[in-house]
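Taking it in order: structure first as structure tokens, then the write-up.
The chains shown are only part of the set, and none of them has been moved.
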Amino acid sequence: MFGFNKSRKDEFFGMFDKTAQNVHEASEALLDLLEHYDDVANKTGRIKNLEHAGDEFTHRILERLAKTFITPLDREDIQRVTMRLDDVLDEMDTAANRMILFKITKIPDEAKAFGRVLVRATGLLVEAFDQLHDLKQHESILSLCVEVHTQENEGDRLVQTALANLFEKEKDPKEIIKWKDIYEILEKSIDRCEDVADVLHTIVVKHA
Amino acid sequence: MFGFNKSRKDEFFGMFDKTAQNVHEASEALLDLLEHYDDVANKTGRIKNLEHAGDEFTHRILERLAKTFITPLDREDIQRVTMRLDDVLDEMDTAANRMILFKITKIPDEAKAFGRVLVRATGLLVEAFDQLHDLKQHESILSLCVEVHTQENEGDRLVQTALANLFEKEKDPKEIIKWKDIYEILEKSIDRCEDVADVLHTIVVKHA
């Protein structure tokens, strides 16, 4: 279909798969931190390790890209999708970090709900990258992108409930500042998933 | 000029027009909310409805795009301009929402001024999309883009005055946090208008 050899294609798409799975694993580690808020140093350390692994995947893809003459997708799209995936992981790592930095002792239910949305959104990305191996599956990739968009709407809704409760119940301005910050980072992590879906959408539309 | 048939072109550009007009209508609804802050539930509801209508327009354009073989502009540009327009509406809807969520009772003059800038900026976008039907009008589209940029500068200036007054006059940290948040969302709405103008700029420069 694209005039590049299959093994080259599978190599890139296989690297995408691993990168997406790593992001998904980080979302599960973040959810575990949020739902079972103990052993915090170890759990945030695990997320940090996954973030480093993500940097390594990104680096390897971009290095491969620089050395490859004919690529299975436009060079810019490969670069963009790789970087946007890495952004998801960066935001989740930042969120985890803020827990320690702000000396958070207790996790509100809304934060846990964000974690679950993130697990779903990154899971959808894993599926979408898996389908990418066969670009003829474009209907199914597009519908996964729509589902990621639905998760982003859910994130919007969540941040609203979370902020309403925060301003309603919390008296200490410092705590309000801290949680508003964390909620916004969690929401941004979900937005970044949508950014990945948007690049996937572009790729699929180009090759439709 | 581009080797695609005229009706196909008019179809896409007509959908852009409607989408831009819908964004403009939402900015007028937001200004109405800010200037006449009563019947708040109904007025924010109206903005939410326009936001849903915008999602529908976006969806229809992207669906049409997926089914169209030869497009009047690069596929990525059609996708990008559509999504950036939707971002404007999303931010304005978020701003309206925060009014309710934060139980705002009174609107400061600076917020109203933001509303007026948004009406102007989105009005310029409507004009620019209208000119897009004839890409030979590129000088005029580019000058509309420059005017959107001017509105964005005005937004920058406004957020500064607004924050200065807020920190000067408001004693309650909770109120400071709320209004800082709303001002920043209003400013972001204007920035998103500039993002649309930037994509238009790219499109025009490509076809100059």
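Letters A and B mark the chains in the order given here, with residues in each chain numbered from 1 onward.
Simple rule for what comes next: a contact is a pair of C-beta atoms (placed from the backbone, for glycine too) under 8 Å apart; a residue touches a chain by one contact, two chains touch by 3 or more.
If you're wondering where the values come from, they're calculated on a predicted model, not measured in any experiment.
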{"item": "Full complex, copies of the single sequence (shown: 2)", "value": "3"}
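Methods note: only the chains that are shown with their structure count from here on.
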{"item": "Magnitude of the superposing rotation for subunit A and subunit B (Cα, nearest 5°)", "value": "120"}
{"item": "Separation of subunit A from subunit B, taking each centre as the mean of its C-alpha atoms, in whole Å", "value": "26"}
{"item": "Sites on subunit A touched by subunit B in the complex", "value": "138, 142, 156, 160, 163-164, 167, 173, 176-177, 180, 198, 201-202, 205-206, 208"}
{"item": "Subunit B residues within the subunit A interface of the complex", "value": "62, 65-66, 75-76, 79, 83, 94, 97-98, 101-103, 173-174, 177-178, 181"}
